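With one protein chain removed, the remaining protein chains of the complex are shown where they sit.
First chain written, first letter: the chains are A, B and C, and each begins at residue 1.
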Amino acid sequence: MLNVSGLACSRGERRLFTDVGFSLDPGEWLHVQGENGAGKTSLMRLLVGLSPADAGEIRWRNEPTPSVEFRRDLIYLGHHAAVKEDLTPLENLLLAAALDGVGLDERTALAALVRLGLRGREDLPVRVLSAGQKRRVLLARLLTRPAVIWVLDEAFNALDVAAVRLLGDLIAEHLAAGGMAVLTSHQPLPVPGGKALVL
Amino acid sequence: MIPWFWAAAIIFGVGGLWISFFVAPTDAQQGEGYRIIFVHVPASWMSMFIYLVMAFWAGLGLALNTRVSGMMAQALAPTGALMAALSLWTGALWGKPMWGAWWVWDARLTSELILFFLYLGFMALQAAIDDPRRADKAGAILALVGVVNIPIIYFSVKWWNTLHQGSTINLNKAPSMAQTMLWGMLLMALAFWMYSIAVALMRVRAIILERERHTEWVKHAVE
Amino acid sequence: MNAFLATVRRDLLLALRRKSEVLTAVFFFVIVTSLFPLGIGPEPVLLKKIAPGILWVAALLATLLGLPRLFSADHVDGTLEQMALSPSPLGLLVAGKILAHWLLCGLPLVLLAPILGLQFDLDASTLGILTLALLLGTPLLSLIGAIGAALTLGVRGGGVLLALLVLPLYIPALIFGAGAVEAHSAGLGAGGHLSLLAAMLALAGFFAPWATTAALRVALE
Partner (left out) sequence: MQWNSVGEFFAMGGYALYVWGSFGACALLMIAEPFLARRRLSDVRKSLARERLADELELQQKNS
C-alpha cells in the first residue's frame, strides 16, 4: 500500500538523511526512531507531502503522492495543537470535518469526545483546557475522520498514563481493522509489533 | 566568460559615450541637456527587460524545479533595481531643466517608480526568508504576480495621467531622432546589456558558492 | 463547494469570538477619513474634490491592517497545515478564507462609505458611484492582499514587508476606484472605470486564489 524508496532530505545546508525506504501493508505500523534533530519530523512532513523531498519516491496504492486519494486516506497529527482556541471541542471537530468534506453528525463527535475523557468540556472554549486536554481534542479526530493511514508525530507527548493507554488501544483497534500507522517517539510504545526505522 | 562581457561593456560604453558627447549634435530645443537620454533610455529599457528576464527565470524555476533559475533571479534583482533607480534619477535630472520640475506624475515616471518598488519588494522578501529554496519559490511567485501586474499598472497609470493632464507636458514630442543619436543610444544600450550580464553572472557565482558550499565540487572548485 | 462554505462559516465564527480584531479595521477607516478634513480645513469645494481619493486610500490601508492575520493565526496553531493536507482542494479553502476576509474587512467599509462620504459633502449620486466602486474594488484588495499575506507568512518583519509587496499592486484598483467617482463628478460617466474594475476583479478572482495557494504551500515547507 505505502511504498517509500530512496528518500533524501536536507535542512538548509545540512543533509539529514539519505536513502530511506520502507513499505507498509494493512495492519502494519512503523516506529520511526532517532536522536533529537535526526530528522524524524522532517521525514513525517515529507511523507504526508507538506515538504518536497530532495530525492526518492513515495507511492500510495501504487500512485505517486501527494494525490487526492492519499489525502483522503490520511490523518496527520503533528506537533501543533491544530485546534482553534476560540472554538469549543465540539465545534472544532465538526468544522474540521466540514473543511475536509467529510460528513460528521453531532452524535459521533460527542461520542468521540466522551471516549477521550472530555465529558463536560464539549461546550467550553479550547482556550481554557489544559495542554493534555487540548491534545485529546486533537486525538478525537482519529475517531471522527475515517482514514486508512495515521501519521502521528510525537503523539504520546503531554498525555497522562490513562491517555497513553487509550491512544495505544485506539492504534491497536485501527491496525486490527486493516489500518496502518507511522509513529515517532523516543519511548517504547504501548502498541505490539511494528517495524522499526532508525534515522 | 565574465571578463569578455566586461570587455564588451567597456568597448560599447566608450563608443557610446564618444557618440553621445562628441558626435551627436546639440539639440535645437533642448540644448546640451538632452544628452542625458543616452543613459536614461538604456537604463529604463534595462530596468524593464531585467524584470522580464527575472520573471522568466522564476517561472522556469517553479515549473522545472531547477535550482540555478532561482539563483539567477536573485542575482538579477539588484541590478534591475539599480537600473530603475538610475532611470528615475536621470529622469529627474532631465525633467528639471526641461519641465521645470524634478518630478512630474507622468505615466512613464510613475510606472518606473512602481517597478522600482516591485524590485525592492522582491529583494526584501528573498532576504527575509532564511531557507534559500523557500526564498526562491516565494520570490518566483511574487515575480510572476508582478509580471502580470506590470501592464495593468502601466495602462492604469497612463489612463489616470491623461485624465488628470493639467499642464501641457508631452513626453512623446521627442526631438526627431537623428541617425547618430540612434546609434549612440544603441551602443549605450548594448553597453548596459553587457554590464548587466557581467555583474549578474558575477553575483550568481557568489550565490552558487554560498549555497552549495557543502557539495564536493564546490570544495574542489575553490582550490 | 461545501468545504468552501464551511471555511467561510468557520472564519466568520472565529471573528465573532474575537470582535475587537474586526472592529479595529473599521474604526481605523472611520478615524482616518475623519482626520483629513481636520488636517486640510473645512473648505467644501476642496473636500469634495479629494473625498474619493481619501476614502479609497483609507479603505486600502484598512484592508491592509487585517491582512497579516488572514493566515498567520491558522499557521501558528497548525490548522493551516491540516487544511493543506485536507482532501478538499486547498485553493477552495483559501478562496473561502479570502471571501470571509472581505465580508469582515471589506464589506463594512463599503457600507460605511456613504455615511462617511457625507462628511465631504458628496451628493447622492456620487455616493452611489463611490459605494459601487468600493463594492467592486474591496474584494480585489482582499484577493491581491491574500497573495502578499501568504508570501510573507512566517517571515521576519512580515507586516512591513506585506505593505511593501502589496501596495504597488493596489495602484490600479486605487486609480480606477477613485477615478470612477471623479469621472462621475466631472460628468464623464463612471461606466468605463467600473467595468475595468470589474474586469480586474474577475481576473484576480481567477488567479489570486491559485497564486495564494502556491505561496502557502511554499510557506508550509
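As a convention for this text, contacts are C-beta pairs under 8 Å (C-beta built on N, C-alpha and C of every residue); 3 or more make two chains touch, one makes a residue touch a chain.
This one's a predicted model, so the numbers in the text were calculated from it and none came from an experiment.
K.L.:
From the touch rule at the top of the page, work out which displayed chains the omitted chain touches.
P.N.:
B
K.L.:
Write down which of B:79, B:110, B:126 or B:156 is the residue touching the left-out chain.
P.N.:
Of the listed residues, the one touching the omitted chain is B:79.
K.L.:
Among B:36, B:115 or B:190, which residue is in touch with the absent chain?
P.N.:
Looking across B:36, B:115 or B:190, the contact with the absent chain belongs to B:36.
K.L.:
When the complex is taken as a whole, what residues of chain B touch the one chain not shown?
P.N.:
21-22, 25-26, 31-33, 35-36, 39-40, 43, 78-79, 82, 85-86, 89-90, 93-94, 96-97, 195, 198-199, 202-203, 205-206, 209-210, 213, 218-219, 222
Throughout what follows, only the chains that are shown with their structure count from here on.
K.L.:
Please name the chain that ends up farthest from chain A once chain centres are defined by their CA atoms averaged.
P.N.:
In terms of C-alpha centroids, the chain at the greatest distance from chain A is B.
K.L.:
In whole angstrom, how far does the Cα centroid of chain A sit from the Cα centroid of chain B?
P.N.:
49
K.L.:
Check each residue of chain A and list the ones that touch at least two other chains.
P.N.:
52
K.L.:
What are the residue numbers in chain C that touch two or more other chains?
P.N.:
221
K.L.:
With touch defined as at the start, can you tell me which chain A residues reach chain C in the complex?
P.N.:
Interface residues on the chain A side: 48-52, 68, 71-72, 74, 76, 78-87, 91, 95-96, 98-102, 125.
K.L.:
Which residues of chain B touch chain C once you look at their complex with the stated criterion?
P.N.:
Touching chain C from chain B are residues 62, 114, 117-118, 120-121, 124-125, 128-129, 131, 133-134, 137-138, 141-142, 144-146, 148-149, 152-153, 156-157, 159-160, 163.
K.L.:
Which of the residues in chain C come into contact with chain B in the complex?
P.N.:
Of all residues in chain C, those touching chain B are 147, 151-152, 155-158, 161, 164-165, 167-169, 171-172, 175-176, 179, 182-183, 196, 200, 207, 211, 214-215, 218-219, 221.
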